[in-house]
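One chain of protein is taken out of this complex; the other chains stay put.
When the chains are written out, they are named A, B, C, D and E in that same order, and each has its own residue count from 1.
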Amino acid sequence: MTGVVVRRVPRPDAAAVAALERLGVATAHEAQGRAGLMHPYMRPVWRGARVAGRAVTALCHPGDNWMIHVAAEVVEPGDVLVVACSSESTDGGFGALLATSLRARGARGVVLDLGCRDAAELAEMRFPVWSRAISAKGTVKASLGSVNVPVVCAGAQVVPGDVVVADDDGVVVVPRAAATRVAAAAEERARKEAATRARLEKGELGLDIYGMRAALAEKGLRYLDGPEA
Amino acid sequence: MTGVVVRRVPRPDAAAVAALERLGVATAHEAQGRAGLMHPYMRPVWRGARVAGRAVTALCHPGDNWMIHVAAEVVEPGDVLVVACSSESTDGGFGALLATSLRARGARGVVLDLGCRDAAELAEMRFPVWSRAISAKGTVKASLGSVNVPVVCAGAQVVPGDVVVADDDGVVVVPRAAATRVAAAAEERARKEAATRARLEKGELGLDIYGMRAALAEKGLRYLDGPEA
Amino acid sequence: MTGVVVRRVPRPDAAAVAALERLGVATAHEAQGRAGLMHPYMRPVWRGARVAGRAVTALCHPGDNWMIHVAAEVVEPGDVLVVACSSESTDGGFGALLATSLRARGARGVVLDLGCRDAAELAEMRFPVWSRAISAKGTVKASLGSVNVPVVCAGAQVVPGDVVVADDDGVVVVPRAAATRVAAAAEERARKEAATRARLEKGELGLDIYGMRAALAEKGLRYLDGPEA
Amino acid sequence: MTGVVVRRVPRPDAAAVAALERLGVATAHEAQGRAGLMHPYMRPVWRGARVAGRAVTALCHPGDNWMIHVAAEVVEPGDVLVVACSSESTDGGFGALLATSLRARGARGVVLDLGCRDAAELAEMRFPVWSRAISAKGTVKASLGSVNVPVVCAGAQVVPGDVVVADDDGVVVVPRAAATRVAAAAEERARKEAATRARLEKGELGLDIYGMRAALAEKGLRYLDGPEA
Amino acid sequence: MTGVVVRRVPRPDAAAVAALERLGVATAHEAQGRAGLMHPYMRPVWRGARVAGRAVTALCHPGDNWMIHVAAEVVEPGDVLVVACSSESTDGGFGALLATSLRARGARGVVLDLGCRDAAELAEMRFPVWSRAISAKGTVKASLGSVNVPVVCAGAQVVPGDVVVADDDGVVVVPRAAATRVAAAAEERARKEAATRARLEKGELGLDIYGMRAALAEKGLRYLDGPEA
Partner (left out) sequence: MTGVVVRRVPRPDAAAVAALERLGVATAHEAQGRAGLMHPYMRPVWRGARVAGRAVTALCHPGDNWMIHVAAEVVEPGDVLVVACSSESTDGGFGALLATSLRARGARGVVLDLGCRDAAELAEMRFPVWSRAISAKGTVKASLGSVNVPVVCAGAQVVPGDVVVADDDGVVVVPRAAATRVAAAAEERARKEAATRARLEKGELGLDIYGMRAALAEKGLRYLDGPEA
């Protein structure tokens, strides 16, 4: 299904998106059973942003960013554009001009399985971008890809309409149908972690808080006073 | 041609150098036909610097930084020292002492196809360095290389006297003979981009500004309301 | 020797530890004959920290951080926890909760041959962490490793009780028995570098300060006015 | 959907599978519009095998091969087992014993986004395996994954029932619904290539056979007798 | 401890060495609790060799193979020379001449955490070499390292006198004191595997042979007839 632009993308639950943005990648990833995380080579172009939004996807070819221009038209306020590439490439297919355009259309951020340029300017604009590389390498507009088809981006399957959550820890994808459930589980997890943190701050040990001692002993963990001879 | 130091290096046009420094790597790279860019593994040791200058080159061997000391003598105010290595190495052949020396000789910055150490101190000094790694690994002074011979650095050919431009997006090399032409093309490109940006900010689409719709249709791009069955 | 926790770890000389923390990784590494450095993929999660401390070690399995919880109990004030992994993994086995726990126990920092998550929060907490990756990938608590056994971490042998020094340049290990000698050599080296720096700042050349000209000539270095025909 | 084993997997068209096995990866990949290829780090453990079969999938965790044992029960004659991993790992979760078991159940081969061991023995057995690494690193049986759920393996989406084609060029996935169409297109492509090859062998040029000269001229390709001044 | 050659190296038990050579890397690695394996980037220069022997070590610097020449003098019949490097390098510090010398001294093979050249000739000679790369890059003889000191090679600690086992699956190190115990455990393991294999060949499942069904059920594994809605 190449050479196709799908205009209508289902919308994930807005409250779930807001909760996931607040709770962040690590919590969302754990809350959905440690699934959906992109490879850790996906890094923020500047540190400190955290966004969640509806996934709009573009599938490009190496050295070619034409489909990002096509995608800009179908982006709606609150979306995160996810750009996959048909083979591994670090070429700089995204920069400040496209960021200006996407921001004007309402995009919350961009996730690129390719390179990004204008790094300094994007940081000044405070426009959130995650990419596999920073590279000034320019791209052409010659080959058709697709917009809003399911893609694999940095090892994660992304279906248009899924929720994309991104922060300094990376990028995670939550399937649309699971968003409400995952957001609730993430809230619960965050609550528990806050309680745990208060205990840890006082010097209590995870060994006791999580009740690990019995399991460790059963597995045969031995405590010695010094190295074995 | 190893074991050689060439003292005299031709000087690129000063106005072109100044313009390229102002316009930056991405624009310079596009303006010369998407050529001359170093591999994206070349990263600034600290973010926010932008320099351009005459290329002075050193060719070192892995784990050996002797030729950087030799090069320091032939560096002149405004130069950027480009250090290549005869095989891939991340050893930290450059640090705060060499930076102090090069700054005292007038160097604008350093580009290293090897590692860099004293990262915190270089950031405090605001001395611009691009390198393939940050590494404290020390180096010896045992093998002759050369100074001011043509080198390949991070995949780009650098001839002494070329213009090196470096910023947060990476490093690009502009051949000396092309500097004036490339600077002019870069100025023109920057002017156009400013105009384009103003239109994009208002929400106009690249599809329309660049007139892409006809070419996309001719290639067979199809718009659908939803996923194909 | 797996499934073992060694409770008692010898303590390196406190004055040596303090000196090494002040002098930093690059100087310590040179002072002990360019040995003990971890691979340069070990990077600080946030820039600007510098710590030294007694090494406490944990050996984990890929995707499993159980032994970090076990190690937390044996950490004492001033320690640096070094976490090795039985095969290469970037999974995020360490985050803000464990940092909270370790700080409460007095740890000065953590060195991970695996991934780290909660990067933004760790930066806010100013808790020093070095890791091979930033990754939100969650881990399990299923397989026994060991605590306070000798490990290889990022290419460096670490014996519990050694001194670990870490800053923006990376991580170096100084054997406990060598700590006093290395600290003294590092002090001496720092003194010499300060003197050298003052001369370099005035424009003197390393070629002259280090007396390199004779050795270069003997090796056959030739100075030319321009490129050889 | 973790901790799940799906027993029934739809069967792709047998004639299409046979044709794709005969035609191989490169032709199948082109015939379906250059889609579905796994990353090139997937290499055969021994050279010279070519297989196609119904995809049966297993999703494992790093350092854990439990689900491969579970998958062995649902493998049927003619299947290719595709093993994905929830994060990047090269641990050797597959070797000669599992190969013996899978061959006894009728599997045509195995595709592993992890490591493989017993390389010499697998070559002797002539059991076809593609993997991202050869590694003797042993694995545990501790964490539940799933069998016959959709997975991402080496950058390609694999749905149980798809056709997996693998040879010395790598691994490609053809969606079950597209198998007949892709096989027919691949046959057609192979026919055309045979005709083209006969002409190329006689010294005719691709420039003429494919009629490229006009397009090259239109793009502005210039022929020179020697380098430009 | 650099600039040192240790002449006398303890000898591991000869019967254990012979058994480990016969049983190979994967079995030896499992038999000692999945420890001691070098990183999987260590590959045989030609496929099909299997050796075990007493470890003699050399520590070189990047781009410098001087210490291999020094090590040749202390190699004794049956030894495997293990060459570590003080930083990561792929330079080709070993080739057919050194192989000729080492074979004349009785070495069983060589393990290199650097590059190897003369690959075709080494295959013809049937001299077993494992290395991280094949590279013709020449090296110098300028910096002292050491011979027969403990080293870290490809992530594994190697003490002179340990047993090194290498085959197509990679390289594993067995500490000298553990050699007899590990060899016995490996024999036992091989016996069990032969019995298991006979059952697997008949189509019995690992699930039943290893008795995994209860543990899987307890963890909550669910069998479904088709994908969940």
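To be clear about the criterion, contacts are C-beta pairs under 8 Å (C-beta built on N, C-alpha and C of every residue); 3 or more make two chains touch, one makes a residue touch a chain.
Everything numeric in this text was worked out from a predicted model, so none of it was measured.
Every visible chain touched by the undisplayed chain in the complete complex is listed here: A, B, D, E.
When you scan B:R22, B:H39, B:R181 or B:R213 for touch with the missing chain, the hit is B:H39. Although one chain is hidden here, its contacts on chain B can still be listed: residues 2, 33-35, 37, 39, 86-88, 150, 152, 155-157.
Even with one chain removed from view, chain D keeps its contact list with that chain: residues 25-26, 29-30, 34, 37, 40, 43, 47-48, 50, 167-170, 172, 193, 196-197, 200-203, 205-207, 210, 212, 215-216, 219-228.
Looking at chain A, the residues touching the absent chain are 61-64, 86-91, 135, 137, 140, 142-143.
As a working rule, only the chains that are shown with their structure count from here on.
Shared contacts of chain A and chain B, meaning chains that touch the two of them, come down to C. The minimal number of chain-to-chain contact steps leading from chain B to chain D is 2. The copies chain D and chain E differ by a rotation of 120 degrees on their C-alpha atoms, rounded to the nearest 5. Comparing each option in C-D, B-E or D-E with A-B by residue number, the pair that reproduces over half of the contacts is D-E.
Centroids built from CA atoms put chain D at 27 Å from chain A. Each of residues 86-88, 90, 135, 137 in chain D touches at least two other chains.
Taken chain by chain, the contacts fit none of the simple shapes, being neither an open path, a ring, a star, nor a full set of pairwise contacts.
Here, these are the chain pairs in contact: A-B, A-C, A-D, B-C, B-E, C-D, C-E, D-E.
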